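Okay, here's the structure, questions in a sec.
Removed: one protein chain of the complex. Kept in place: all other protein chains.
Each chain gets a letter, A, B and C, in the order it is written, and its residues are counted from 1.
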Amino acid sequence: MSISADSTTHESVAAENAVPEPTPEEAAQLEQLYQDFEAGNLIPLWTEIADLMPMVPSPKAVPYVWRWNDLYPLAARAGDLVPVGRGGERRAIALANPGLAGTPYATPTLWAAIQYLGAHETAPEHRHSQNAFRFVVEGEGVWTVVNGDPVAMRRGDFLLTPGWNFHGHHNDTDQPMAWIDGLDIPFVHYADAGFFEFGTERVTDEATPHVSRSERLWAHPGLRPLSGLQDTVNSPIAAYRWEHTDAALREQLLLEDEGHPATVSQGHAAVRYTNPTTGGDVMPTIRAEFHRLRAGASTEAVREVGSSVWQVFEGRGTVVLNGESKVLEKGDLFVVPSWQEWSLHAESEFDLFRFSDAPIFERLNFNRTYIEGRNK
Amino acid sequence: MSISADSTTHESVAAENAVPEPTPEEAAQLEQLYQDFEAGNLIPLWTEIADLMPMVPSPKAVPYVWRWNDLYPLAARAGDLVPVGRGGERRAIALANPGLAGTPYATPTLWAAIQYLGAHETAPEHRHSQNAFRFVVEGEGVWTVVNGDPVAMRRGDFLLTPGWNFHGHHNDTDQPMAWIDGLDIPFVHYADAGFFEFGTERVTDEATPHVSRSERLWAHPGLRPLSGLQDTVNSPIAAYRWEHTDAALREQLLLEDEGHPATVSQGHAAVRYTNPTTGGDVMPTIRAEFHRLRAGASTEAVREVGSSVWQVFEGRGTVVLNGESKVLEKGDLFVVPSWQEWSLHAESEFDLFRFSDAPIFERLNFNRTYIEGRNK
Amino acid sequence: MSISADSTTHESVAAENAVPEPTPEEAAQLEQLYQDFEAGNLIPLWTEIADLMPMVPSPKAVPYVWRWNDLYPLAARAGDLVPVGRGGERRAIALANPGLAGTPYATPTLWAAIQYLGAHETAPEHRHSQNAFRFVVEGEGVWTVVNGDPVAMRRGDFLLTPGWNFHGHHNDTDQPMAWIDGLDIPFVHYADAGFFEFGTERVTDEATPHVSRSERLWAHPGLRPLSGLQDTVNSPIAAYRWEHTDAALREQLLLEDEGHPATVSQGHAAVRYTNPTTGGDVMPTIRAEFHRLRAGASTEAVREVGSSVWQVFEGRGTVVLNGESKVLEKGDLFVVPSWQEWSLHAESEFDLFRFSDAPIFERLNFNRTYIEGRNK
Partner (left out) sequence: MSISADSTTHESVAAENAVPEPTPEEAAQLEQLYQDFEAGNLIPLWTEIADLMPMVPSPKAVPYVWRWNDLYPLAARAGDLVPVGRGGERRAIALANPGLAGTPYATPTLWAAIQYLGAHETAPEHRHSQNAFRFVVEGEGVWTVVNGDPVAMRRGDFLLTPGWNFHGHHNDTDQPMAWIDGLDIPFVHYADAGFFEFGTERVTDEATPHVSRSERLWAHPGLRPLSGLQDTVNSPIAAYRWEHTDAALREQLLLEDEGHPATVSQGHAAVRYTNPTTGGDVMPTIRAEFHRLRAGASTEAVREVGSSVWQVFEGRGTVVLNGESKVLEKGDLFVVPSWQEWSLHAESEFDLFRFSDAPIFERLNFNRTYIEGRNK
């Protein structure tokens, strides 16, 4: 679709079609009419349409970068000053998009926060409609217990806590650990769809196994247990381990070297985390992917309906957001609101985790993509 | 699920787990920390959780009733004072939920408006991502032209304008006509998913056939044209005619009289408008239904995730909204926000049109229902 | 795909690759080997491959035409001589494809029979896994009772008895009536998938309503009862009435006259009977369609994987089957085995009913179509 040079907008069209000035009598009647609308809890379309129905998505959220070097020390200070436990539930500090007027939202749909758990601390169990995941950019030593299954958290792992699963976290070590939480809190709040329930104060299973039971049952490629033939809304895999992600990306680049189609584009390997019972996204509202660019590689400039949050896992590069270039290093996070143009450029080998609300838009048929320089 | 007597909330739990007062030094450090959060575009979860993640949906939108006897005269006054045409696009006046702070939204997701078109007026063609329908509670004489197909509008008809279809309206008579527009404007605005394009000033086909081409091709029960074997996201039927709706409801009540299962509950007939290519909802974000209660019949008190808007088509009855009873007559509209309890009671035979955002919640797995007095 | 001039076959290739004659000793060893295979219930591929895996489908079933003028009198004679009732169950006489060696099968998958019920006779109730339908080319006066719902049978109607539904028929008049039965008996027999159960001797409901309860609940275009929101494997509509089929076809040709896309090809209108809960075929193994050609119109010559049976409903024309032309008149039936080329040519307006096993091939991904003169 064309988002090009056409400068026709509601405003320009209204200006061209300007109606004659009302007479004083008409103006008075009109004012009375608008007062009567207001008294009747009514609002006319014609005064609002330019804002309500713009020509292309015009988000209030803005592209923005948060630095890991800023985030982590603030989280550590919170670790010293703010207890974790029932009431506040989690020591999580949310990215608050500067365009979204004081809400703790990274984008209108997505929550992204750094969560910090001190040595031997426990975040108590609870459950909620909101879908959640964790991604670990550094550290280890915490187990998240999901519906009674203890799941070790280690660097590079992507871990699921789908809606309405009881979950808590406990740090089994003498060191603090911090990671990224991603949820659909803003969407669920907007849509008035959330339920919440408290669980136990301590996690229900304090064991510290290397792999979770969910992985032992489900994380075998292409194999499905006969005890699990019913498809599930959410992925039954609680943890997607770094060694698998890394291997998958490495193989894509090797296959590319050998002349076989495997990557998204030249020098750009990527995987999507999926629900093995359906092949689809891990949860109904959240898509998660991992991207690896070779040193020197770039992605095309693209616009998409829906928003996403990225975190650099390793390496150094830049993101160009609506024409503005930002250098990125390990742990840095940035958001891309709906229909804002982005592209990536790798200085070194460049590894990034991404999550987005794409499943919402695909399931409701609002998804569109525009790639600069292609006719589509 | 239980929404019952359990009074545990974030606030009550926080009170029980009250942490010791910070020392003055700690308090100062804490204040500095919060300032640094703000400077870094960060917001902690623990101060927000009660509002962000309530125990059950706690919508800002409120249950509310608008009277047709108020709406229609205001629309007619707008007909005298406000021209229809390019720029404002439509003479539509939206129900503005008193809980939603000055937005023209019936609920967080749904737009509902009365649209008024004077004798021989034309509303110019345009298209947009937003999905739209019309429902006609009285009158006739307007044709809505959807992708070039002229569709007559008559009392009781439900008419579709799915996203990205060009459409305009023209009144072919010497009388004004008013109807109800329903759209997902609030959702699309929230989600930054909307595109808009202007079309022709006059409708592209000024013919005034009794039935549309879409009906001639598609509105034959259980029959699908071989030229239309590809499933479509939206229903290909542009108009669901009153005579079919009325017959379907009448038969359900007759079958009930004859002792056969056919109704939703005793004395309560209902149909859902569907996409014949899938059997599912007519559009990805909007569900539409028609309900008929026998005189004296009632519905159970129910809570649902998601919101809906109802319009009385004929008859007299009451709706009980969160325990408050409201008498309803022809043309009256009311909204039910998420998780608010509603039930209907018919004084006479009572016909109501309903639309809701249920497909959004079902497709994203957030749908839940609670029926008072049932264990579920 | 190419089915063209390439004359490479297993036989031609084997001839080219002829291996040297075995020595007498080798020949003896080989003979012993084949004897040992046989003793061990083993058969080598290399001696069978040409027959087992031909280059294109090479059905044993042959294209064939049965004449209504032959069938009906034979059925009437059976009506005089053979009682209908428990044991034989139905007075049905099956089309036996001359290529299928004495089996009562129209094609390897499909059963097609004329069923005849004398004045005031009853065919007792039973149920079976096999999916069945009736199509009425002339007459009326019989009610088929499907799971207790009496369904009138009239000229042009298409009536369903999906697998495992109890059903019987009774003739409420002083006249005999005959119609066509279509089932997947050959497939179910081949696949060892059939179960059978006897029901009552007389039909469970002897009422003679003009329309069935299933139609009263379901045969309203685009409308779904709220009491029927669960999708069903088989269509819930027991009867697809001629007046709807006829109207749908008539409108397609009128739309074509008016310059709008509506027909399959020039002068060729067609509808598929569908399950309104899914938009798909009426039953999992059987597709049913109705075709109307204008006088003078033709269809393209086509080959399809899977077989079909056609019956002329009205008018006169020809079918060309693998290059051989046959004149067809009212009631005549013909079969098209897999991958045999067929085309239709209408002398007068030409109405034909068709059923096929296409859903089997589509669901198992074996469907292919080849249209003469198109590159595909």
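A few remarks follow.
As a working rule, contacts are C-beta pairs under 8 Å (C-beta built on N, C-alpha and C of every residue); 3 or more make two chains touch, one makes a residue touch a chain.
If you're wondering where the values come from, they're calculated on a predicted model, not measured in any experiment.
Considering the whole complex, the hidden chain is in touch with A, C. Within the whole complex, the absent chain has one touching residue among A:Pro24, A:Pro261 or A:Gly373, and that is A:Pro261.
From the options C:His10, C:Arg294 or C:His345, the residue with contact to the unseen chain in the full assembly is C:His10. On the side of subunit C, touch with the chain left out of the figure occurs at residues 1, 8, 10, 13-14, 16-19, 22, 26, 29-30, 33, 36-37, 40-49, 52-59, 61, 64, 66, 70-71, 74, 77-78, 80-83, 85-98, 102-104, 108-109, 113, 128-130, 163, 185, 188-198, 233, 284-285, 305-307, 337-339, 359-361, 363-366, 368. Interface residues of subunit A with the unshown chain, by the touch rule above, are 213, 216-227, 229, 231, 235, 237, 240, 244-245, 247-248, 251-252, 254-255, 260-264, 270-279, 282, 289.
We take it that only the chains that are shown with their structure count from here on.
The centroid of the Cα atoms in subunit A and the matching centroid in subunit C are 52 Å apart.
Distance between chain centres (mean CA atoms), subunit B to subunit C: 44 Å.
One finds 28 Å separating the Cα centroids of subunit A and subunit B.
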